[in-house]
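Data block below; observations after.
With one protein chain held back, the other chains of the complex are shown just where they sit.
Right, subunit A next:
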Amino acid sequence: MSTAAAQKSGFLATIWDYLTTVDHKKIAQLYLYTGGFFFLVGGVEAMLIRIQLMKPDNDFLSAGLYNEMITMHGTTMIFLAAMPLIFALMNAVVPLQIGARDVAFPFLNSLGFWLFFFGGVLLNVSWFTGGAPDAGWTNYAPLSTTSPGHGVDYYVMGLQISGAGTLIAGINFLVTIVNMRAPGMTYMRMPLFTWSTFVTSALILFAFPALTVGLFLMMFDRMFGSAFFDVALGGNVIIWEHLFWIFGHPEVYILILPLFGAFSDIFSTFSKKRLFGYSAMVFATVLIGFLGFMVWAHHMFTVGMGPIANSIFAVATMAIAVPTGIKIFNWLFTMWGGQIRMTAAMLWSVAFIPSFTIGGMTGVMLAAAAADYQYHDTYFVVGHFHYVIVGGVAFGLFAGLHYWWPKMFGKILNEKLGKLAFWPFFIGFHLTFFIQHFLGLMGMPRRYWVFLDGQGLNTGNLISTIGAFLMAIGTIIFLINIVYTAFKEPKVGGDPWNGRTLEWAIPSPPPHYNFAQTPLVRGLDPLWVEKMDGKKGMTPSEPLGDIHMPNGSILPFMMSLGMFIAGFGFIYQIDSSSWLIAVFIGMGITLGSMLTRSLKDDLGHHIHKEELERDIKKGAGK
């Protein structure tokens, strides 16, 4: 089905191809485009926030709109920008790094994307239907349960749908990495990006169900009159905080760990050295993943859990600095004595190290529970988490995109423009957020829509806003670079960086079956091993033969569309029970599609040997 659609030409055929595709490389592109779009939306929201805080007593945004803006900025950046962009890299790279032809569940891969897509769209529809969610991205009860209008309802339904997509994607990568590795690709030969994807997927699997339950309870309270967070009926608002952070703290490691992996691959490639302390890096990744589940309550020090609970969570939190420190030093030692090439990808990676270390340091400061009473809910916290999320995740995404762009699109992003985008972003980032630590220590609370004149906060906030504009300039140059590269840059071969891992052993962009013959892996950095043996590419582990590939399907799109329609039904059935029709239609579409999937055989198709031989003659497949 997918091959038939791909052979047809024309715009509609292309659209249909992307709607039905189960190819991990195309799904990576879908994640990239959608995540990139939401990154811009979240960025515009950030700019509006900074303009509002440019001067004291500003009236650029109304108080209510400001609340919606901060809520949607946080929610959009975390769930709809950072995570899908990470999934874009994972989808584009991980199957290639382990020598697989696709992920374990191509159908579910597509379903995961479309659920995220419709969840994100649903959340943002709220802007046009009378107000976005306004209870902060943490959505604490009872602020959220008593928030008027439907904003928070959109938050609940949108995140529920996109969260289901994320969970599916996590399971998919776990099984892919366990079951689909090429012969010889043992666990301790996997590139760090694959390792970190593996650990991240495990975190997703065990963290997201807590959010699912939290959102269900919130949904029942807001839409069906239950009393989980209604103190008058014996409810308890702290339950939401616990469930949210049992999910929410692993979530920040879900965001950063894949980029740790990307940095490891980048440092190694551009230092022309194998990664320093590979096994320690793997150990540190797993340890961070484990400890990530032990520290959620450090977000709740001021709730009143008592000194013992606070101390335990404080110590556990500080302990995370140890494996993270291991990583920082290993990256430095990887560069030490290497033949360093300062490409744009490397520039972002090198800039990451001091930026992220500052974020880690303020993290340890915040972990000291007694001191946290002073920092809590001030701009110190805002400064801290932007140092780790922008300095870690955003820098990592830029670095990863520069590094793997040629693998995804066959062209290197223009290096000059790449570096030109880096400097304003890097300087602007530190201008924006470094000063916020001091604003916080001076007592400026987060989430307030104005600050007053004459309290010594004016200069700091102005500097912060100027920095935000510099970051916006950097982002715009990066976008210009993408367009420029698409039209002006020449095509490059499969291995433009003199790479070390399996993805560089095949053409750029790879044929849709990735490897004509599954490669035989003979060590860590498998391609480098072959290069050192004087070989041009990987040794195949099997003779050329028919390849079994999955079929495309529209069902994932339909299932997600059904959830989208049902989402509206759930939100508006409070106003009028006739909206329940939308619930039934939507769930009917979803469950009907699931039934179709269950009952209709889908055995995939074969690519025949002759076709592969033709491809290889044309220069592909090796």
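Note that a contact is a pair of C-beta atoms (placed from the backbone, for glycine too) under 8 Å apart; a residue touches a chain by one contact, two chains touch by 3 or more; residues count from 1.
In the analysis below, contacts and distances are computed from a predicted model.
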Original post:
Absent chain per UniProt: "Putative solute:sodium symporter small subunit", "Response regulator", "ABC transporter permease" or "Cytochrome (Ubi)quinol oxidase subunit III"?
Top reply: "Cytochrome (Ubi)quinol oxidase subunit III"
**OP:** Tell me which residue among A:M185, A:L217 or A:A316 touches the hidden chain in the full complex.
**Re:** A:L217
Subject >> Among A:V41, A:L61, A:A88 or A:A104, residue touching the chain not depicted >> reply: A:A104
Subject >> Of A:L19, A:L65, A:V125 or A:V175, the one touching the omitted chain in the full complex >> reply: A:V175
Original post:
Which of these touches the unseen chain: A:N58, A:T129 or A:N236?
Top reply: A:N236
Original post:
What is the set of subunit A residues that contact the non-displayed chain in the whole complex?
Top reply: 104-105, 167, 171-172, 174-175, 178-180, 205-210, 212-214, 216-217, 220-221, 224-228, 230, 233-236, 239, 242-243, 246, 548, 595, 598-599, 601, 603, 606
